[in-house]
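Left out: one protein chain. Kept in place: all the others.
Coming up: chain A.
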């Protein structure tokens, strides 16, 4: 198992490098000029050229990529201008390893931007995850247990309705009606625990997490119901019933264990993707998480930030994949890794 995990981590790191290189190449293949975005409206061709040089965009792509990789391991300084460093060292920004670059459009290192945004996306993702796992799985079990009856139809029917709505519709509806018109909750504002305590943190997270969770709850009700019904139809469950085992034991020990394995796989991947930012929910609720940062970076041709977020997002998904694979073996004793 240990060797398997080490091998997976090694492959994951290689994948991260490949993804960063692809992002670099794609960025420079785009028709827009990143140097133009750093210049004001009265920008002359001479100024654009000067900015291109100052930002290092005049160097070959592979050289730029090499400098980026070097920065990840040993750190960098921005701008990389020996003359400026000598005459005005206070203007040089230091970016210690692991340095993911410096965003001239945000006037900050990418590492610091990600460090500010990540806790927001992570809080949102975990709170939503908690909601959808609790309500989605329990709803699915109830629907399976009462198959064909009112509870099943009501749960599956409402799940289908909620699943049909786009996230921005649910988010805006909750924001406008619950927070603004009916004032059932305060206006959602992300407050770190260090600033407002757990109460303010939870209160701020409630509506955006609910928005995310509602979509997933709907999906997980249907997913859990299907897997539980499938397990309930297995021969070994019939055997357990025939042996006279109590219903609770059949459900808890035999049915759920088998049904949970695929759910854990999907949940892990969903959580991994969500950790990298929930673009629409973060935009609707004005949560400055990774999703919103990614949109901002992509629309302003902010290469360093774009590469940094791609890497972090990929790292989350690769990590989630590895964890899910390990969990597989824990949940299902039949799975062995060599």
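Everything that follows uses one rule, which is that contacts are C-beta pairs under 8 Å (C-beta built on N, C-alpha and C of every residue); 3 or more make two chains touch, one makes a residue touch a chain; residues count from 1.
The rule is simple: contacts and distances are computed from a predicted model.
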* Structure fact -> Matching the hidden chain's UniProt record against "Menaquinol oxidoreductase", "ABC transporter substrate-binding protein", "Cytochrome c" or "Deoxyribose-phosphate aldolase" returns "ABC transporter substrate-binding protein"
* Quick one: which of A:51, A:209 or A:281 touches the chain that's been left out? -> A:51
* Residue of A:203, A:283 or A:321 touching the missing chain in the full complex -> A:283
* **Identified contact with the non-displayed chain, of A:61, A:84, A:162 or A:202** => A:84
* Asked: In the complete complex, which positions of chain A touch the hidden chain?
  -> 31-33, 36, 38-47, 50-51, 53-54, 78-79, 81, 83-84, 87-88, 90-93, 104-107, 116, 166, 168-169, 172-173, 175-177, 180-181, 183, 187, 283-284, 286, 288, 292-293, 295-296, 299
